[in-house]
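Removed: one protein chain of the complex. Kept in place: all other protein chains.
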Amino acid sequence: MNAVDVHDVWKYYGDFPALRGIELSVEPGACLALLGRNGAGKTTLLRIIAGLSRPARGRVNVLGQNARDKQTRRGIGVLGHSIGVYEELSALENLRLFARLYGMPDPTRTALEWLERTGLLVVRDGLVREFSRGMRQRLAVARTFLHEPALLLLDEPFTALDDRAIGVLQSLLKQAQSEGRSIIMSTHQLREALELATDVALVNRGKLAFRGPRSQEMLDDPGWLYRNYGEA
Amino acid sequence: MAAILYLRQTLAVAGKDLRAELRSKETINASLSFALVILLLFSFAFDPGAETVRDISGGLLWLVFAFAGALILNRSFARELMNDCLDSLLASPTSGSQLFLGKCIANFVLLMAVEALCLPVFGIFYNVAWTRQAGWLAVVFALGTWALTVIGTMFSALTVNLRLRELMLPILVYPMMVPALMAAIQLTTVLMTGAPPGSENAIWLRLLVGFDIIFTILGIGLVEVVLIG
Partner (left out) sequence: MREKLIYAFSIVAMALIAWDLYRIFMVLPDEANQGAIYRIIYFHVPAAITAMVGFFVAMVMSALYLITRNLKFDSVAAAVTEVGVVFAAVNLVTGSIWARVIWGIWWTWDARLTSMLICWLLYAGYLMLRRATDEPTQRARLSAVLSIFSFVDVIIVWKSIEWWRTQHPAPVLSIRNGGGMAPGMESPLWWNVLAMALVATCLILLRMRQEGIRRELDALRRYAHAL
């Protein structure tokens, strides 16, 4: 059973096709780097896999089930462009809320554990609106990982992260990989992403222009893909 | 088991909304101030002699609640836009109906709180004894407030991603609430005279209950359609 199966997915904005017949499979334990220009359709595709959007046509199965299924979403962790946590709640309250929503057996303990792992335990009762940018980003990362998701969906995660947050995220991702979790990461930062990636896909104008394993060529010259398969 | 989890998650959403609101108190303060100002302004519109006021007491109160309530209801889903929290909620294993009901519960509590604070002020400003039918009044307030809440929360979800959200919500919501407001107004006016709702007013109670049930079901059924694009 694949981690993700995207079958003939189309997405329209009115009559304009933002995604055209996307066919994509991700094996369990793989880390897929999703590349593409702005407006190519990366975010649209990720949102559909995350269950935040419905495709006009086609099917998306995550961990064998429909992406919009409640049970499936229990196993998906999503990190988008924004931090996705509440300003007026404390770090602890935020994580406890999400632990509850994800059905964790002991929400408070899960929340405290993840505050520790992201270095936020000391500010656990501080309101998010008083946090620095780096602290917010780390809290967002905690929110994404706290329910031990089998599939991680990250939309340009390294953009706008400070060094400490990047460090935390990278170590968590490496650990996730070693635990056999699957990752799909859309990115502009080719270098960071390609280091972790096992597979690469390139989206160009709504179509999948390239899909294959990460090669040494790509690591040496990250622009190679864009030059050969899409416009830079 | 599934039912308990459903309830727990719904209450987690309601609790989150209430906690966030009670911490900042922005919306509830605005709503309460607005309500008090309207009560004050209405006193200039007519001479607050005993007879007239009792006749229009229902209308006055429910207009105040509808206008002040719009502030609370508008905020309901709009508060999720900051930091893309709406996406976090939708990505979690909760259904749209849980988000909807959770927010309805939170809004209901906030709106009832505003109403409970307005009522004594109204009684003092306009010299109306409202305590005589307090039990029935509570029932009518609860039913009427739930009607406002359900419609307002649903349309807060519908308009959440629109540019002109603050403008669209009142335009859409007020005509839709007319039957419920009408029923609540009739009943409240009767209760303000100290009489219990007689059999001729039973129809308004039935209307309120029917309205509440129909639109709660419709909201639960369609909320995911408006939230998931």
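Annotations for the structure displayed:
Letters A and B mark the chains as written, and numbering starts fresh at 1 in each.
The definition used in the following text is that a residue touches a chain if its C-beta (ideal position, glycine included) is under 8 Å from a C-beta of that chain, and two chains touch if they have at least 3 such contacts.
Remember, predicted model here, so these are calculated numbers, not experimental data.
Listed by residue number, the positions of subunit B touching the unshown chain are 154, 158, 161-164, 167-168, 171-172, 174-176, 178-179, 182-183, 186, 200, 203, 207, 210-211, 214-215, 218, 222, 225-226, 229. Although one chain is not drawn, its touching partners on subunit A can still be listed: residues 12-16, 39, 56, 205.
As a convention for this text, only the chains that are shown with their structure count from here on.
Residues of subunit A that touch subunit B in their complex: 50-54, 68, 70-74, 76, 78, 80-89, 93, 97-98, 100-103, 127, 143. Those residues of subunit B that touch subunit A in the complex are listed here as 5, 8-9, 12-13, 16, 19-20, 23-24, 82-85, 87-95, 228-229.
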